[in-house]
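Every protein chain except one is present and positioned as in the full complex.
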Amino acid sequence: MIRATCRALAAILFTLLVFVVWQAAIDSGLVNRIFVAAPLSAIDVIAERAANGTLWTTTAATAQRLLAGWIAAVGIAMLLGTAVGNSRAAHQYLSPTLEFFRPLPASAVIPVAVLFFGLTTKMSTFVIAFGALWPVLLSAIHGFVSVPRELREVASTLEMGRLRYIFTIAIPSASVDIMAGLRISLSLALILTVVTEMQASLPGLGYELFLAQRTYRSADLYAGLMTLGVFGFLINQALLLTERRLMRWKLA
Amino acid sequence: MGLHAVAQAPAINIVEVRQVSMAFGAGLSRHVVFEDISFDVELGEFLCIVGSSGCGKTTLLRQIAGLQKPTSGSVVFNGEPITRPTQDKAIVFQDYSKALLPWRTVEGNVALSLEVAGASASLIKSEVDELLSKTGLQAAAKKYPAQLSGGMQQRVQIARSLAQRPKIILMDEPFGALDAITRQALQDELQMLARERSMTVVFITHDLEEALYLGDSVIVLASNPGRIVKQIDVNLERPRRQLETRENSTFLRLRHELHGLIGRH
Partner (left out) sequence: MLSSWRSIAVPAAVLLLWEFAAAFRFVDLEFISRPSHIMIAAISGLADGSFLYATWQTLEACVFGLTIALVVGVLTGIFLGLSPFAEFISRPSLEGLRSIPSIAFAPLTLLLFGFGLPMEGLIIAYACLWPILITTIAAVRNIEPRLLEIAAALEMSPATRVRKIVIPAMLPRVLVGLRTAAGFALVVSVTVEILINPRGLGYGLIIAQQSLRIDVMYAYLVWLAVIGLIVNALVRLADREVVV
């Protein structure tokens, strides 16, 4: 108990130490203020934004776009994945083509999206959805194809209908793979949200970074990076907690 | 007089296997797993099929279950040819870790067949409770399969198949992956359940002693190609006991007789 508290304290102290050394490097003139902002200045900016409300509106704008795109991606991926993963014919005809697209960088679709939608929110949502659906789709298909033969035979012995099989056996069996796919797709969705914001100058955390760079405000830049870091951390934790609740049987 | 009449009543065959064979490939690469296998399974009979690996005994079982089709010949179940798996032919797999639903508790696993059949919640509860107590699983009811030993997991599989109310239970070397002590315990539990419920069982094993211990009759399969070498009735008293039965002179004689048959092929 005491050891755990000591270790936790040491971790906090070390983190603070990093900030202190960083601040000292700026104050002493060792590192140029234009390129590397002092942590205190960055935190000042964050506090200011929190006070005047822009922090929340900007974060909300990014979060909204991220979630819209990601949820669309997950929905489409699950529907498609369930159909392809549970039908041997569909799997044989479609999986090789789908696997072909796996190594394609998700951001490569941005120019195509800009062509179709211009520099708009629609473009951003499309790119996020398109990019984020592949990890979930491919891992869902893999999960469905990997249902143990014995379980499939138990299902046919019990004369389960296809739909019942999918919900009672296939999806829970594939859930481990699907969860892994969800984690990857969420990080990818965040990256694509930031990228498309920068590309299309859409209001949000990503765009703020670009603005800061253009106006040479390094404190704003570092503030933006910190905010993004916290935001990214929080959404990943949210997914992790959800996963833990749903997959309690795995930890047993 | 009455007893005599009952003894004379003709046995009902629930399964009739007629000249069944299984082969893969064609021409030079044709591999015959087994050929020209015929036998009957009587209602209420505990039939053991024994043979070394490669004789196709698992394939044969799966054909009776409807999971595979024979290359030629026919399997008839309850007077009708088998076309697909059905609820009344329960199957217990050797690899219990893959045959149970890891995300459901023991209760949940056993309840599965009842749920599919559309039974009411209260009926499910009472049936599951009864089966769990019959198989010694009450204490583990709320546990997940991963938390149980191999023997316990296999009991869950057995309980689940009983929940189906099958007409026949097909078991594919169910105790093969268990240690000797657990195996003996499960053998006795199984034979007790079989007696109580007048179950019809087809039990596959490579262990000759197990086959003689459990079965009312034993079929010996040879391999390369698979074929029936011998079919005998095991006229030993029930209930059978691990020590006494295995020392019984009839048991030992049968063991001698069949041992040579398996080893030779």
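Per-chain residue numbering starts at 1, and chain names A and B are given in the order in which the chains are listed.
Convention: a residue touches a chain if its C-beta (ideal position, glycine included) is under 8 Å from a C-beta of that chain, and two chains touch if they have at least 3 such contacts.
Since we're looking at a predicted model, the values are computed, not measured.
Trainee: Looking at the whole complex, which visible chains does the left-out chain touch?
Mentor: Looking at the entire complex, the absent chain's contacts are A.
Trainee: Looking at the full complex, which residue from A:15, A:54, A:146 or A:242 touches the chain that isn't shown here?
Mentor: The one listed residue touching the chain not shown is A:15.
Trainee: Considering the complete complex, identify which of A:68, A:94, A:145 or A:176 is in touch with the unshown chain.
Mentor: A:94
Trainee: In the complete complex, the non-displayed chain touches which residues of subunit A?
Mentor: Counting over the whole complex, subunit A touches the hidden chain at residues 7, 10-15, 18, 35, 92-97, 100-112, 114-116, 187, 190-191, 194-195, 198-199, 206, 209-210, 212-213, 216, 218, 221, 224-225, 228-233, 236.
By our rule, only the chains that are shown with their structure count from here on.
Trainee: Could you list, by residue number, the parts of subunit B that touch subunit A in their complex?
Mentor: So the residues of subunit B in touch with subunit A come to 65, 67, 84-87, 89-91, 93, 95, 98-99, 101-104, 112-113, 115-116, 143-144, 146-147, 164.
Trainee: Give the list of subunit A residues in touch with subunit B in this complex.
Mentor: 148-151, 153-154, 156-160, 164, 168-169, 172-173, 175, 249-250, 252
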